[in-house]
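First the structure, then my questions, so here it is.
Yeah, one chain of the complex is gone here, protein chain that is, but the others are all in their spots.
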Amino acid sequence: MSVKEKLKKVLIEDLNLEDVEPEEIEDDMALFGDGLGLDSLDAVELVVIVQKHFGVEIKDMEEGRPAFQSVNTLAQYIEQRLA
Amino acid sequence: MRMAIQGIGVSGGFGRGVEALRAALQTGTVEVQQGCVERNGGTDIFPAYRASIDGLDEFIPKRALRRIDHFSKMTLLSACLALKDAALLEGDCSRMGVVIASGYGALKTTFDFLDSYLDFGYSCSSPTHFSNSVHNAAAAHVSIQFKATAPSLTVTQFEMSVPSALLSAQQWLAEGRVDQVLFGAIDEYCEVLRYCRKQFFGLGEQGPLQPFSFDKQSAVVGEGAVFFVLTRADENAAYGCIDTVTLGNHLVCPVKLPQDDLLIIGADGHKECGRWYAQAFKGRETAAYAPLYGSFPAAVGFDLAVAALSLRDRTFYASPELSGAATSVVTLHRKLAEEKLVCLKFGPGGDYGLVRLSI
Partner (left out) sequence: MSAAVPIVITGLGCLCGAGMNLAECLESMFRNERNPHPPLRFSTDHPVSYPVLELRDEFRLPLDDQETVYARTSQLALAAAFEALADAGWDEESLRGKRVGVCIGTTVGCALNCDDFYRAYKDGVDPEMGVIERFLRSNPAAVIARQLKLDGPNQTVVNACSSGTDAIGLGASWLRAGACDIVIAGGADELSRVTYAGFSSLMITDTEACKPFDIKRKGLNLGEGAGMLILESEAVRGAKKARGYMLGYGSACDAYHLTAPRPDGAGLKQAMYEAFAAAEVTPEMISFVNAHGTGTPDNDRVESRVLSEVLPDVPFVSTKGYTGHTLGAAGGIEAVFTVACLRRGELPANIGFSAADPELSGAPVIENTRIDGNIAMSESLAFGGNNAVLILGKGDA
């Protein structure tokens, strides 16, 4: 499973997005605000998700913010950190 | 200041809604569910009164519930039912205070949060679980759901949570800070609670719950949520009115019970509290309804709901379980005339809460 696919799966599971299918999350869809509709509490949960499922630590929100734009940017961030 | 009860929403071991509670009162029986914990290769089976949250999505879209735990779901369901009962579900809630009483708060979520760091390390501590484990999270979810921007209060002090919180609800209405109070009492079951109760009470948890066997441990674990819509009593009450709320300690200054009032005692099979009831109720016409919803600190709220229903139905309902009961315990449903009802709850240390209600 690619990082993007795994990301979509764990987003749905760990953020309880029961009404969303992985296919419905587009790679460049905004995670926060109008796109997937996540908020500030999801953002900090997302830090835990990335740590728990990918072993990648995000130290603070300033570091996380650019990565948290979309599945694309987050997957890219994770891949870079794992490389 | 008197408070009028305008709506009730309830969910517990007997089912959901005021009519389910009324049916349980009329028949005097509730089928106790079976709890089950798998641990250390063994299976622990025990009786438990569990509350269902089915039907919550009739009121609140699933998406809005995605981060909300079982405790707050029980809370929201009963809150919605109470507002519906009071015809306020679609109304303006900006002058409605929210007051919530819970003996233990969201127990399951408290342990879910510990799971997050015990299982995966501190850097994986879940902020969502943590936020939901904070005791006023349920009140926050209620306020957000109904846009209730008036004052909000959560009280946690075991058996005294409900009478104590009621004191503040009464104060808010008296001071004109709010026009209504959405008052709730909630406690939830979890596996660790079962472990603790088993360690403390052993076979005393096996039931059946016998509230009048004061010197015997017979408590059966329960959970549930009950909400009331309260207003000042200058409006007509849909159910009845709460006249006074008194807290004190029986050891420091013995509780004074009005002689002619009918008593609903919060005895729930806890031997440690039983002795206080035995001392206090002497000869008064008394009932106890814990066998309909089980034993948990917020069950005082369920006693209040029964009192409110009794006032509405002009019926003093029979006690469902009479083992060990003195002759003054009410054994048959009987018509209520002008009598007042008193709900009395004791904590293990002799601290008590007394809530007096009338039509």
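Letters A and B name the chains as they come in the text, with residue numbers starting at 1 for each one.
In this section, a contact is a pair of C-beta atoms (placed from the backbone, for glycine too) under 8 Å apart; a residue touches a chain by one contact, two chains touch by 3 or more.
Model, not experiment: these values are computed from the prediction.
K.L.:
Any idea which of B:Gln6, B:Ser126 or B:Gln180 touches the chain not displayed?
P.N.:
Residue touching the chain left out of view: B:Ser126.
K.L.:
Give the residue, chosen from B:Arg63, B:Lys147, B:Lys282 or B:Arg334, that touches the chain omitted from the document.
P.N.:
B:Lys147
K.L.:
For the chain left out of this view, which of B:Val155, B:Ala185 or B:Leu357 touches it?
P.N.:
Only one listed residue reaches the unshown chain, and that is B:Val155.
K.L.:
Among B:Phe113, B:Phe212, B:Trp276 or B:Tyr293, exactly one should touch the missing chain; which is it?
P.N.:
Selected residue, touching the omitted chain: B:Phe113.
K.L.:
Residue-wise, where is subunit B in contact with the chain that is not depicted?
P.N.:
The list for subunit B reads 39-40, 67, 98, 104-105, 107, 110-111, 113-118, 121-123, 125-127, 130-137, 139-141, 143-144, 146-158, 160, 164-165, 167-168, 171, 174-177, 192, 195-196, 199-200, 247-249, 251-253, 347, 349, 351.
K.L.:
Could you list which residues of subunit A touch the chain missing from the display?
P.N.:
39-41, 44, 47-48, 57, 59-61
Here is the rule we go by: only the chains that are shown with their structure count from here on.
K.L.:
Just the number, please: Cα centre separation of subunit A and subunit B in whole Å.
P.N.:
Each chain reduced to its C-alpha mean, subunit A and subunit B end up 40 Å apart.
K.L.:
State the interface residues of subunit A toward subunit B in the complex, per the touch definition above.
P.N.:
15-19, 37, 41, 44-45, 48, 51-52, 57
K.L.:
For the complex, give me every residue of subunit B touching subunit A.
P.N.:
62-63, 66-67, 116, 120, 123-128, 131
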